[in-house]
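Just one protein chain is left out here, and the rest sit where they should.
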């Protein structure tokens, strides 16, 4: 089995789905001849031509707006937003149009598409190349939200997302693009949307993370083990729909939970997970659900190591939850 | 003391602040000659002229984008977004620019402004004239978020917001525009940002609401009283910064909390409040914090009564929390 | 006669107002693109549209529907464009082109059910009145946010070209919409990729209370085409023959690979913006009265009279016929239950409801069972 990084896995999924389904098209800024600034679509314009791998003018609202029209007409567009930070010019098309087309037309029109975008910090990008805006889209009914943490899931989830009948926001952890490497089967890989993965079993605390933060949570769990604390680690993989059963099952066992995300704490997805856990596991909880998150500031440049929730801060939360 | 409705109170605050401070200007679609589609700026262009009450072209990103420039230069703009549902074309200017100007320039430039916008359902507006998008802005560090529920607070909070050094999103409960009436002093009224109001004392359950939902919570509390359940009701008034002390004090007393909001449940502000309460009142809680909210769908047209959290559903949650 | 299709790559520097029907009702036959039968048919449609708009405003005043927004005075722009397209072409409406939906086969009763948001509503009561969709007629779902349909129309036409289909899409929007982000990106993308789309601006002089002069400083809307390197034309939007001819010309251009057209139709919003609006607060009666004389129905009527196709009492007969159709549609629509069932709340958000939506439906059902006020209007 070949060893790929996340960018290669994304590229692989795109290529396979484009071969399988002639309606799949890619569009976005720099995605064509250049193959994308992170090279996710490298080589695809050569293979599939300029009609299916399209360099667009510089306007995210146009990228998504035209993708809506393509999807309505029966294509399966996979627009790229160059950095998740630049999704806001397309917010109206996503929130008002993509998310509501099926609903508002009583099911007469649908616009399935996969909006791929690199997100997250740790690449010295400052606040316009590091944000994690997933909460905005989880809060918008009509959208699904997927975040892989490793090459295998990147390929498998992207494949599922492209085949999904609903629009999907696909956030790729850019810090792990080349850092996360792993074996990925050559042929079709399908990882179902809506299923979390228990990556480590444990009976003391449940660590809940996704994307790049899963790697930090995993590291914290290893260090906790040295202290005799057994963490169960969940890689959510899909944020909407959330795998609530996996969370409840784990927390009912451990009685403790720590949620980790990069986005600012207030109104981040950690709040929703915390609320859901206390609604469903109230009598099992030994300690409050803890949140280890980005701070309530824009993403900083120089002090990004301090800003990002990393293993030491997660470990600290684990110990505090255990000591509660 | 004159009796005003919310629209009149808003108009009154705008007029007084414009008289007091020559840098205050209003801009937006239909706000000038017409005085706004809800008539919030009625009569102001006549009094202050076309330079200070400006009818703009139809582009929310332009309304906010030019307001940023005005604020940088030293004016105090009060842009209006005609309906909160139409704020999304301006999302990039708000999230990337308004919220980050002070931070990114190391405090060299600031752009204080008050973005006024009617929000919420119950006016047969369907999903493009009924939404409550506050969570998006609470999640965006750099912004303050204010929601009055009555004419007095509308005047007092808007006055504070206009004088505030930070940008403020000012959400006005349009369903209560004319329905909520009350006495409002003629002269200066200042209600501080960041302070909730306990509108009813009680020892069994804390009801937390804001804007139009405060009226439903209040109604539910009255009905609960008939059942012998004493609710303490909080009108938050400011969502960011949240008056955490008022919440914690109340819930530590009652041991139970129900949060009410119109926005969809998942990743709504109720999740944050629920998470904060269990983080801070864990050992005081007798039951999980309950959420009575809009559902995870776009805002509907015909079934809006069913969709909106109203007194009966709040009362049901109160009884369930009591019975836990 | 010169080729109606312009030289590719050349952009126009003058945008004269094109008319076909003269003051006295005559027209140069060489410039008429409609058969007599078709012209008469469209006259009938214009009358239906007008009668419908007037009736629906009445129903709104009576409280039987909550909201209405119509096209009084703009019928030639709406019907001239839709009639200039092929059946297979997709239409991306703004919110005044209901006649287009009906023309494309949406049953009248279905349209009225949408206005009522009742159990017969094809949109399941999800949308406000006047935000209909009719997929069998390729009439795309109406949105409220201004101009979002423009890049969508571009995307659909682009997709058709990618698939090799001879389909040209058409989108309507107001002159106010040309200030919006999406007009800009739609037109720009269409220009770069020579997408077969027709962008029809119903320049009706007003965007709610904002007059044309406060919307943009360009002398015409058509000249905005220059910014995108695309073809622009400007026609009298109250002259059905002019609108139809320009639409057909634009369709030929688009289908021949010569790219998009921005078609400005100069017309006027004779009534308030919608039933929520009172235009007396911001504009004078004289302006409106001047436009009443330029009524597009009278205009086409004069042409038909000149062509000897319209006997003197025919108009009244057509009106009566239209009113009868409307009466029946309203009557039929009102036989449906006033509300769709409660589960429609969660229907169509996703292909399949999410777990929390299923829970929320149960929650709501329990609440309704416990206290019927839960589903009562305030």
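Per-chain residue numbering starts at 1, and chain names A, B and C are given in the order in which the chains are listed.
Throughout what follows, a contact is a pair of C-beta atoms (placed from the backbone, for glycine too) under 8 Å apart; a residue touches a chain by one contact, two chains touch by 3 or more.
Everything numeric here is computed off the predicted structure, so don't read it as measured data.
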Options B:134, B:153 or B:166, residue touching the unrepresented chain: B:166
Residue among C:81, C:179, C:203 or C:374 touching the omitted chain: C:179
Absent-chain contact - pick from A:51, A:230, A:249 or A:296: A:296
Touch criterion as defined above, residue of C:191, C:237, C:301 or C:348 at the omitted chain: C:191
Residue among B:28, B:62 or B:122 touching the omitted chain: B:62
For chain B, residues in touch with the removed chain: 25, 51-52, 54, 56-57, 59, 61-62, 64-75, 77, 89, 92-93, 96-97, 101-110, 141-142, 144, 165-166, 240-241, 244
Chain C residues that touch the omitted chain in the full complex: 11, 13, 179, 181, 183-185, 188, 191-192, 194, 213-219, 223-224, 226-230, 259
Residues of chain A (touch criterion as defined above) contacting the omitted chain: 29-30, 33-35, 37, 55-59, 61-62, 85-86, 88-89, 122, 124-129, 265-266, 295-298, 300-303, 305-307, 310-313, 315-316
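Basically, only the chains that are shown with their structure count from here on.
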Most widely separated chain from chain A, with each centre as the mean of CA atoms: C
Where chain A and chain C are represented by their mean Cα positions, the distance between them in whole Å: 39
Separation of mean Cα positions, chain B and chain A [Å, integer]: 31
Multi-chain contact sites of chain A, meaning residues that touch two or more partners: 61, 89, 92, 96, 103-104, 141-142, 240
Multi-chain contact residues (two or more partners), chain C: 121, 126-127, 131, 143, 145, 181-182, 349, 354, 356
